[in-house]
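Let's turn to chain A:
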Amino acid sequence: MSSAIRIKNGKVYDPLNGIDGEIKDICVKDGKIVDSVPDDSPCIDAHGMVVLPGGVDIHCHIAGHKVNMARKFQPESKRHDVSPRVNELRSGTGGSVPSTFTTGYRYATLGYTTAMEAAVPPLGARHTIEELHDTPVIDKGFYILLANNVCLNQLLEKGRMAEFKEAVAWWLNAAKGYGVKLVNPGGDEPWKGNRNSNVHNLDEQIRGFDLTPRKIIKALIDTTNDLGLPHPAHIHCNNLGHSGNYTTTIETMKTAEGRRVHITHIQFHSYGGEVGKNPTSKAKEISDFINNNPNVSADVGQVMFGDATIMTGDAPLTWQLRNMTNKKWINADTECESGCGILPFSYQEHIYTHALQWAIGLELFLMAKDPWRMVLSTDHPNGGSFMNYPKLIRLLMDKQFRKEQAALANQKAINSTSLLDLEREMSMYEIAIISRAAPAKLLGLDNKGHLGVGGDADITLYDDQEDKEAMFNAARYVIKSGRFFIKDYEFCSDYQGRILHVEPEYDRAITQKIKPFFEDYYTIQFENYPVDDSYVHDGEVVPTKSLS
Partner candidate 1 sequence: MKLLLHTLPSVPLETEVICPDKFIGNSLDAIGAMTVMHGNQACILTDFFTLTDDGLDTIKVEGDLSKVKLIGSEMTQGKIIINGSVGAHLGALMTGGEILVTGNAEDWVGREMSGGRIVIKGNAGHLVGSGVRGSDTGIQGGEIIIHGNAKNEVGNGMRRGLIVIGGNSGDFTGVNMKAGTIMVLGQLGQRPGASMVRGTIFSTQAAQLLPTFTYNTTYKPTFLKRYLIYLKKLGFTIDDAYLNGKYQSWSGDSLEMNKGEILLFSE
Partner candidate 2 sequence: MLIKSTEIIDTFAEAFGMWGSRVIVTGETPKWAMAAARSMTGFATSVIGCKCEAGIEGLLTEDETLDGRPGVSILLFAGSAKGLANRLVERVGQCVMTCPTTACFNGLDVEETVNVGGKLRYFGDGYQSSKLLGDQRLWRIPVMEGEFFVDESFGIQKAVGGGNFLVLGEDLKITLVAVEAAVEAMQMQGVILPFPDGVVRSGSKPGSKYKALPASTNDAYCPSLRGRALHTELPEEVTCVLEIVIDGLDESVVKEAMRVGIMAAAREGIRQITAGNYGGNLGQYHLQLHELLRG
């Protein structure tokens, strides 16, 4: 069977290679983009179509213990959103937290071919990998939660920085993780150990430790850079959702001191106002800071109106939301590693705060001078399902549509932002950046997010339509690793996708330091903790960059 394909006559957008809507052939062979293929190779006439690299989601929650709890806990949200089985393509259910197969197929239907699960306690890594195997088509990896790790924090408070770095590397290896995630650094200890309280200031001492959130943040930013990880520290800042939190966000970014850092779902961290009172927009202040600090990147975490599920390692936040909504709520602590909260949620146009969050997200996209550092996400399913991406893209590309939608939302909120003054309409090229090229680049995935020779042949073709929401809602062709997944809107065949992970070098001696900690604090044997290689049978190790 020939694995070569030629795509001709399509309008190609490939920002990493500077291609902006050129009519150009794209050739594929053996899962990669190549210079040319034999003339008799199968050919797609992409006339009237837009050709883009497959989408890359830098931050979503799609697999693992908390995601599965959120599934089990909301049967009512799935009944009217089902995905029937299509030949060998497995059936499933949707809602804001779809079943695994449905997650993979739906991402692919939108033209996304890579997605990163953003918060996994290493103890649950095995579970996450099991689910990712059942999340078809897309390539995927996950970030491990390390900012509330008791063992690491003990090393840190004692200033044992070298061991700290080795331990982080060991943990990434043991969990088969892709990156390091910080969630509400230092917040777990007061949550679990001090009557559900929290930390609120980067320089506040963390109960039981001679440590502050700032020290943890700094150490993990430095370590991820020092280890040469393809993706830097991925930070969910302290004080998520609180009025006035933008100062915490700016302080967190400053802590990087010029080194690479990624701030996630920054929309939730861009609020002014006083704690306990209505928030205001500080999108301008946040944007200005990021515009002026090229070491910082962010994804937006756009809020979309409708049903969502709050699921986060930030347990105190969900408790607070629970007390506001009085809805069913989950808390789930993971020993020595993480907290977790889950809550069904609904963003409603008429509610001031929700409308404000929606507007702030759009402000952040539109105020960013460098789209390579302000990329697309809804923090699925926290700000809304990834199924909202086409609508979000239209909001960014279509000023008129944006104004119409703003008119439906709480006017007090909308008018308190600068959204209606922002006339910018993103081009297809910019959309290709924020949904493909930039996230791939920020993730250090050299083979993804572009259509240059040697890249992974993850390619999506859309009919070029005026209505960008309709256009991005259904890719006409999806090619994953050089194979058709969708051909002329029809599913072709199933495809498993790979697990992307890193294997930073570390000194084996570190296990002698970690093992005694396990005996004291964990309930599983140290030897049973690391995920063995058999779990990532189709995995791909993404190389660390050596630092010069």
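The definition used in the following text is that contacts are C-beta pairs under 8 Å (C-beta built on N, C-alpha and C of every residue); 3 or more make two chains touch, one makes a residue touch a chain; residues count from 1.
Here is how the candidates were picked: all candidates are chains of the complex that A comes from, given by their letters.
Keep in mind it's a predicted model, so treat the numbers as computed, not measured.
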Among 1 or 2, which chain makes contact with chain A in the assembled complex?
1
In the complex of these two chains, what residues of chain A are touching candidate 1?
73-77, 79, 328
